[in-house]
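Have a look at this one.
== chain A ==
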Amino acid sequence: MKYAPEAAAEAIHIENLHKKFGELHVLKGVSLSARDGDVVAIIGGSGSGKSTLLRCINCLENPTSGLIRVNGEEIKLKADSHGHTVPADRRQIERIRSRLGMVFQSFNLWSHMTLIENVIEVPIHVLGVQRDEAVANAERLLARVGLSEKRDVYPAFLSGGQQQRGAIARALAIEPRVMLFDEPTSALDPELVGEVLKVIGDLAQEGRTMILVTHEMKFARKVATHVVYLYNGLVEEEGPPEAIFGAPRSDRLKKFLHNVH
Partner candidate 1 sequence: MAEPATARLVDAGARASLWLQPHRIGLIAVGVVLVVCAALFMRWDWLPNYYGLALEGIWRTLWILVVTCVLGFMLAVPIGLVQVTGPRWLSVPAYWFCTVIRGTPLLLQLWFLYYGLGSLFPQYPWIRESFLWPYLRQAWPYAVLSLTLSYAAYEGEVMRGAFAGVARGQLEAARAFGMSRWKVFRRIWLPQAIYRALPTLTGETVLQLKATPLVATITVVDIYAVASRVRQSTFIVYEPLLLLAVVYLCITGILVFAFRKLEARIPARLG
Partner candidate 2 sequence: MSPPGWGGNLLRGLFNSVLIAAGAYSIGIMVGIAGAFGKLYGGPVLRDLLELYTTIVRAVPELVLILLLYFAGTDLINRLLEAFGYQRIDINGLVAGICVLGIVQGAYSTEVIRGAILAIPQGQIEAARAYGMSPGLLLRRITLPAMLPFAIPGLANLWLIATKDTALLAIVGFNELTQETRTAASTTKAYFTFFLVAGALYLLLTLFSNVIIARVEKWARRGMHVESH
């Protein structure tokens, strides 16, 4: 069992999070927390709010209400003139975001930059790292995800799997406190899924803290320290992977796992 020691510091803490898109109540009071070294897998049916939950963590979506703490720092929110909740302090959000390495389903590499330019962009321009230092680090990371030869290639000329590995290198380059993955393999052709999962698996092995939304149940079972099953905007069941996958309690989870397999 790979439980993180109790002494590990809290990385992410979410309490009673609500999110509405107009009338649509997507998250209905979700709580979640992750300590350093945790790998939290979020599973659930389509439309259950997994992506929304992940995107609330770095305020790509503004939560309607609730509490979010990243690295012990609470995200300050306020109501704007239309009654929507918005970040109270833009600088704070930017600072928090620059330590959260997000990996998207559709890669979202910047198309006007080569691969290495993508990787050094944030370290240089957001974190203020020296250029040669950033480049050396980027080369190391690209080697690590097996893309050394592709450093000067534009994203449009890479396969989906290569783009996603590049995107992971981009996330690693900021030395993230927590990595956020939103279905990193669902936009890939089946034969390319393995290479990306391998990279993510290695990162998990290494003790990286991550929150991972995924449809790859076998993979989640293998790498996660904690699994959260989301149903219709609520945490239906959570626990260690052995319990969730081996002895699910709720009928919905049973049905979900049955359908996925």
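Some notes on this structure:
Criterion: a residue touches a chain if its C-beta (ideal position, glycine included) is under 8 Å from a C-beta of that chain, and two chains touch if they have at least 3 such contacts; residues count from 1.
How these were chosen: all candidates are chains of the complex that A comes from, given by their letters.
These numbers were taken from a predicted model, which means no experiment stands behind them.
Only one entry among 1 or 2 touches chain A in this complex, and that entry is 2. Against candidate 2, in their complex, chain A makes its touches with residues 58, 60, 90, 93-100, 102, 104, 106-114, 121-122, 125-126, 154-157, 174.
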